[in-house]
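Okay, here's the structure, questions in a sec.
Heads up, one of the protein chains got dropped from this complex, but the rest are sitting where they should.
Right after this comes chain A.
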Amino acid sequence: MQHVSPVREPLVTGGKTYHDVTQDVCRQVEAAPNVRWMAALAVALFFLGVFFYSVYRTLWYGIGEWGLNKTVGWAWDITNFVWWVGIGHAGTLISAVLLLFRQKWRTSINRAAEAMTIFAVICAAMFPVLHMGRPWLAYWVFPLQNTFGSLWVNFNSPLLWDVFAISTYFTVSLVFWYTGLVPDFATIRDRAKGPIAKVAYSLLSMGWKGSAKHWSRYETVSLILAGVSTPLVLSVHTIVSMDFATSVVPGWHTTIFPPYFVAGAIFSGFAMVLTLMLITRVVFKLEDYITLEHIALMNKIMMVTGSIVGVAYITEFFIAWYSQVEFEQYAFINRATGPYWWAYWSMMTCNVITPQLVWIRRVRYSIPLTFVLSIIVNIGMWFERFVIIVTSLHRDYLPSSWVMFSPSIIDIGIYVGTLGLFFTLFLLFAKFFPVINMAEVKSVMKYTVDNGPTYTGHDPHHKTPQPATHGVPASAPVNYDKHD
């Protein structure tokens, strides 16, 4: 038995029983889709359509459909790529790092955060493929044996490291997420009534029986995967940052990039988790599981990583001055005062100033403010990547090649299209998969309440919630005074 702190706030509120948890989570999966969900899916599908149209234009006519030019060879494509990869980071951090640190509060948000990771990485992976001039040859970036002679990939190229980093990250995240889903799928399978649902969830649950052995293996695999994922949290964005850091472009060639990018990734990832969670908890009535405490904790992480990012911004300027390299200095002066000053100052406002508001307790615990903040951070982090990529490239060494970049309608289409793709996937996930890890949430319930909820027995016809504790109604306030 775990020691129950007399001062710790409960992780799950509302005096839920184990059965309540199952009920609350499975309700979404089993009920008919509601109108709000269908409307949201329709919007997401529309943008997915935009995505397909834009991709068709790109594949049929060429990258010329985008706004790129001879000097700016990457712009929205890689901006979006880095942005999406960054967003993915929160999921891994929550599920892996927080698992290793035994942060119990993660249990109710890790499922959705991991799903977000996977969908974000799927969206991110679109760009490295689509931005290629000849995407049908994308498989050439893998070190495959081939019939073309002694051709091999270039292990010096950060793009190749990217291929390994992203594919590893995606695979590990997917396995981790799926492993966690298996017990919950089994729960849904056992409750399923329709034939399709029965077959589908049976397949998905891979014969999970809930035996002690299964649980033991589950725990072991989770721990191993957490161990594997943890370095990935650091490595993926480190490697993404090396796409820039190993180049000779002023504004890219910066040794601070790896930690700066990782912090930025976690920063933007938590912002995205917050955005999604705040919507999900309301739409699916999961306020008891995703509590204000969760929101406040995530806000704190955002503040810390946001501050790291802010320091990095300032360090870059300091180093540009300190290095006395003319091109480096101009790159940063141009960032702040050149033709793209508005992008730079949007970034600074969104990423440096807004997270500092979280110091104020009221902001930290305010749902509407947190929501607005998370959106602002997402915008700011998009601008950060845009600033790094476009404002560095558009004026580099030779003034004769200086240009301006402006996106084409197809650039915009692909970006909002990936948002459509992301939300389509997320909405399907939220409807058909258990958005909260029932099994793990149940494991932390005792942790928070006096004697823990009592198992009331499986009753498929259960109507009214049973009292959580003998003699204490579920709705009754829990008294934390008398603990020893």
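Rule of thumb we're sticking to: contacts are C-beta pairs under 8 Å (C-beta built on N, C-alpha and C of every residue); 3 or more make two chains touch, one makes a residue touch a chain; residues count from 1.
The rule is simple: contacts and distances are computed from a predicted model.
Undergrad: According to UniProt, what is the chain that's been left out of this complex called? Choose from "ABC transporter permease", "Hydantoinase B/oxoprolinase family protein", "Quinol:cytochrome c oxidoreductase iron-sulfur protein" or "Peptidoglycan glycosyltransferase MrdB".
TA: The UniProt record for the chain left out of view names it "Quinol:cytochrome c oxidoreductase iron-sulfur protein".
Undergrad: Of A:23, A:230, A:246 or A:443, which one is in contact with the hidden chain?
TA: A:246
Undergrad: Consider the whole complex, including the chain that is not shown, and state which of A:74, A:257 or A:289 touches that chain.
TA: The single option touching the absent chain is A:74.
Undergrad: Would you write out the residues of chain A that touch the absent chain, in ascending order?
TA: 61-64, 67-71, 73-74, 128, 131-135, 137-138, 140-141, 148, 151-154, 156-160, 163, 189, 198-199, 202-203, 207, 209, 211-213, 243, 246-249, 326-327, 329-330, 333-334, 337, 393, 395-404
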